[in-house]
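Excluded from the complex is one protein chain; the other protein chains are retained at their positions.
Note that the chains take the letters A, B and C in the order they are written out, and that residue 1 is the start of every chain.
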C-alpha cells in the first residue's frame, strides 16, 4: 500500500485514525483467502463486528510512503483475534503494531455467539493445519 | 460547525473532499426538518442517492475555524437540487459553494423514479408555501 | 454529537474506525479548555502525537443517534493519557470505551520528550487543582 494524500494530517504524517483503515484492508484480504469474508459470513447468518482494537504508533508514516501490513491469526476458536504489524517496504522498520478482536453475532437477533461459527472453524481450521 | 483536526490535510487546510461531508450534515438537517430524511424515505420505499455534486473552493478553511453551511432548495419536483454556501462565522466570507442533485429510486428494484415521490412533494410543498 | 450518515457502514452502524474521530472531537475540546491545544503546543515548539489508542465496542451506534463523549485525564506528568466513554444521550447506555496516550515531541527534531513540557504541566496542573 501507499499512504494516500487524503490520509495525511497537518503534521504531514498519516492521521492516527487512518491506520484502522490500513488494518481493515489487510484483514479483508485475509478473510477473503480463508473464505470467511463479510458476504460469506452474512450468507451464513452471521455478522462479524470488531469489539476491541488497539494501535501502538512507533514511527509515523508519511505521504506516498510504501508500507506493508502484516496480519496473522492469534485466536480463532471463541473469537477472532488478529495481530498486525505495519512496516516500511524499503527499510523494514516497524511503524505501527496492533490487534483487533471480532466476535460472531446472529445477524437477525444481533446477539453475540459464544464461539466462532462452525462454518468459520472448519474453513479456518482447514487452512491452519 | 468547527473544522475538526482529522479533516485537515498537509497544507493545514480542510482536505477538499471533506466539504462533501459538511454539505451532508447541512442536507440531513434540512431533510429532517422537511420530514423526508433517509429513514422516512426508506419507510416509504424510496432511496435517495446523490447523482451529481459540484464544489467550488473560493477560500480554504483551516483547523478549528468556525463555519456555517447554508443550504437552500433550488428544484424539488422532478429531482431535488440543493445549493450550498459555506461561510466563515466571524467574517461572513464565502469559502465554498456548490450543489447536489438527488433522485428518488425504488428501494427494491433500484430503478430511478421520473419524479420525486408524492409523499415528498406533499411535505416539501407544504413547507415551501 | 449526532452520528452522521457518512460514518455509518453497510451494517447500518457507525464504522468502528470512526469512533477515533469522536474521541478526537472530545479531546480537542478538552485541550482547548486547558489551553494546550494543537496550535498552542506548536507555538511552544511541541508536537503532540497519539502513540497508543484502544477502543472497546460494547453496543453499536446507529445513524442519527445522539451520543455523548466523556473524556477525563488519567495521567499527565510524563505523558498524557485520556479515558473516554461514549454513551447514548437518551438512555445513558455505554456504547464505547477507550483511551489514548500522547507524548510530547520536539517539533524540529521530532524526538520524543521524556516528560510533558513545563508549559503543559503548569496549565494542566492549574486546572487539576
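By definition in this document, a residue touches a chain if its C-beta (ideal position, glycine included) is under 8 Å from a C-beta of that chain, and two chains touch if they have at least 3 such contacts.
Source: prediction; values computed, not measured.
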For the chain that's not shown, point to the residue among C:22, C:63 or C:76 touching it.
-> C:63
Subunit A, residues in touch with the chain not shown (by the definition above) = 4-6, 20-21, 24-25, 28, 37-39, 63-64
Identify the residues of subunit C touching the omitted chain, counting contacts across the whole complex.
-> 5-6, 8-10, 12, 15, 17, 63
Taking the full complex into account, what residues of subunit B touch the chain not shown?
-> 10-11, 13, 16-17, 20-21, 24, 38, 47, 49-57, 60
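The definition used in the following text is that only the chains that are shown with their structure count from here on.
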Just list the two chains that share the greatest number of C-beta contact pairs.
-> A-C
Go ahead and note the Å separation of the Cα centroids belonging to subunit A and subunit C.
-> 22
Got the subunit B residues that touch at least 2 other chains?
-> 5-6, 63
